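Every protein chain of the complex appears in place save one, which is left out.
Presenting chain A:
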Amino acid sequence: MRDIYERLLKTFSLGELIEQRPDLAFITVPQAQLQDVLIRLRDREGFTHLVLLTAVDWIEDNQFQLTYLLSNREAAVDLGLRVMIPRDEPVMSSIHIIWPTAATYQRELKEMFGIDFLDSPGIDEPFILEGWSDIPPYRRDFDTKKYAEETYSNRPWRETLDPQEHMKKQLYPDGT
C-alpha cells in the first residue's frame, strides 16, 4: 500500500497514509484533485471497484468527510480516499462519469447530508424522503427525538379487557 501512496505523491499533494490493516488504508485527498486521483487509481493501479461513497459529519470542525472506498480485487487491497469539504458550503464534483453507480450514492448524500454534487444525474430527485422540509436528517445537528415528538402525536393506550369479564358481557349483556 505504501508504494501506491509513494507513486501518487509524485503527482498529487496528499495527506498522511493511515494503514488500518495490511489490506486497508485511508488517504486524505484535496477536494480539487479527487477526480484525477480516482481515475489514476482506477486505470493504473487496478482499483476498479467503487465499494461505497459516504459522508461523516464532523460538526465540531465544521467539515464533512466524504469517503470514497475503492477496492483492487486482484491485489485484495482496499483504499479509502477521504475528502474534507466545508460544512457550510457543501459542494463537490460528481464522479458518475467514472462509476455510473456513484450517482445513486450522490443522490442519497444530497438528501441525507445536503451535500450537492454538481451535474450528478437526478441529484435533486427525492431518493427516500419525499416532501422533506427540515434540515437534512443525517446531519449531527438534526435531533431525531425532537423531530419525532413535534411531528407525531402519542397514541392513547389501548383499553385492556379482562377476557372472562368481556366474554360474559358479550354473551349475557343483561347480566343474567
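The criterion applied here is as follows: contacts are C-beta pairs under 8 Å (C-beta built on N, C-alpha and C of every residue); 3 or more make two chains touch, one makes a residue touch a chain; residues count from 1.
The definition used in the following text is that contacts and distances are computed from a predicted model.
Enquirer: Which one, "N-acetyl sugar amidotransferase", "Membrane bound protein complex subunit mbxL", "Molybdenum transport system permease" or "YwgA family protein", is the UniProt name for the chain you do not see?
Expert: The correct option from "N-acetyl sugar amidotransferase", "Membrane bound protein complex subunit mbxL", "Molybdenum transport system permease" or "YwgA family protein" is "Membrane bound protein complex subunit mbxL", the UniProt name of the unshown chain.
Enquirer: Kindly state which of the options A:Ile27, A:Leu50 or A:Ile115 is in contact with the chain not pictured.
Expert: If we include the chain that is not displayed, A:Leu50 is the one touching it.
Enquirer: For review purposes, identify every residue of chain A that touches the missing chain, sorted by number.
Expert: Against the missing chain, chain A presents residues 20-21, 23-24, 26, 48-52, 54-57, 67, 69, 73, 76, 78, 80, 99-101, 103-105, 121-122, 124-125, 127-128, 137-138, 140, 142, 144-145.
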